[in-house]
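What you see is the complex with one protein chain gone and the rest in place.
Chain naming follows the written order as A, B and C, and within any one chain the residues start at number 1.
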Amino acid sequence: MTFRISSEPLDPNALAAQLLDLRAGAYVEFQGRVRNHNEGQPVHALEYEAYTALAEKEGARIVAEVAARLPILGAACIHRVGRLELGELAVWVGVTSAHRAAAFEACRAIIDETKARVPIWKKEHYASGASGWINCATAGPAAATRITPPAPR
Amino acid sequence: MTFRISSEPLDPNALAAQLLDLRAGAYVEFQGRVRNHNEGQPVHALEYEAYTALAEKEGARIVAEVAARLPILGAACIHRVGRLELGELAVWVGVTSAHRAAAFEACRAIIDETKARVPIWKKEHYASGASGWINCATAGPAAATRITPPAPR
Amino acid sequence: MTTVTLHYFALLREQRGQSSESLATAAATAAALYAELAQRHGFTLPVTHVRVAINGEFAAWDTALRTGDELVFIPPVAGG
Partner (left out) sequence: MTTVTLHYFALLREQRGQSSESLATAAATAAALYAELAQRHGFTLPVTHVRVAINGEFAAWDTALRTGDELVFIPPVAGG
């Protein structure tokens, strides 16, 4: 049972290999990758930032909670930080269990809770040169602060 | 969108690589592997047999049905046949989508429907030397035929 | 009499002792043919646990047999 923040690129094959278990009939994996668009805007790159100490503490609690609730054999979640290009792996979750229902449910719960609770932030860089911190738009005039126009050159 | 029966070992990394898509923020994978026990009995190996022509036809229908119902970008399911040892990969499902909900739901639906509908059969070889075709136990006296005792040596 | 080809898989292949055969039958439907063969070869699966495919596609048990048909009796599946 692992939760880790990584500033190095993630290798899904190596991560999956660590979960191999002869008792496991089922393995479910989730990969979150940088996609080339968000809400209609072409995305150029992403930047992830984490409050690492608390992120790893909260992430470990999430994995432990899920393992306490569901009959799984192993689970790991690794989240990347730093600047990522299109197609790069931002977050990886792997779960093993004897049967598939628990593996699917646990994998889904770990990524859902991670996105909801773990102090990690994402800044999108758009093809236009603009950028913005996701989820930091606020109602009223402050909403405009979400998207920062490109700096003059 | 692919469904295939394979008599060769499956390489999950190569299979996953074929689904990479810059439009995809989410990738969900399921692996079914030969586990070392079933219903309390130690398992030694498995044998899968398929009615390949109909299996690939029915499998392709499953993938197409799921793709018509859910907003996914790509999906593939490959099922191994032949004799498999403990830990070997028996079935692999991969799904990409813009967002994770559809990828999880589609991956789960494809493996569930595959197990329910595709003409593939599994014979378990137990550590005791006995073997049996899974799901072929029947009520009454016939139940005894499910487990075949080891042949005399 | 109708002459059909049968392919057997899994438990039915083992209980029949071979993978395929051609045979002439008086059975009018797939269901009647299964009953005939179950009796002859001691198939343990009741017809309610078996499906039938005719010419490469799932079919209804009351489908009338025609000479040249290829039939597969499908035991309970267990992929995954």
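Following the convention adopted for this analysis, a residue touches a chain if its C-beta (ideal position, glycine included) is under 8 Å from a C-beta of that chain, and two chains touch if they have at least 3 such contacts.
Keep in mind that what you see is a predicted model, and the values were worked out from it rather than measured.
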**Report entry** In the full complex, displayed partners of the excluded chain
**Finding:** A
Requested in this report: Using the touch definition up top, pick the residue from A:Ala26, A:Val43, A:Val66 or A:Ala90 that touches the left-out chain.
Outcome: A:Ala90
Report task. Give the residue, chosen from A:Val28, A:Val43, A:Leu70 or A:Ile111, that touches the chain omitted from the document. Result -> A:Ile111
Requested in this report: Since one chain isn't shown, list which residues of chain A touch it in the complete complex.
Outcome: 32, 48-51, 53-55, 57-58, 79, 90-91, 111, 114-123, 133-136, 138, 142, 145
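The rule we apply is simple: only the chains that are shown with their structure count from here on.
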Query raised in the report: Of all chains present, which has the mean Cα position farthest from that of chain C?
Result: A
Query raised in the report: When the C-alpha atoms of chain A and chain C are each averaged to a single point, how far apart are the two points in Å?
Result: 51
Query raised in the report: Taking each chain's centre as its mean C-alpha position, how far apart are chain B and chain C in Å?
Result: 24
Report task. Please list all residues of chain A that touch 2 or more other chains. Result -> 100
Query raised in the report: Can you list the residues of chain C that touch 2 or more other chains?
Result: 80
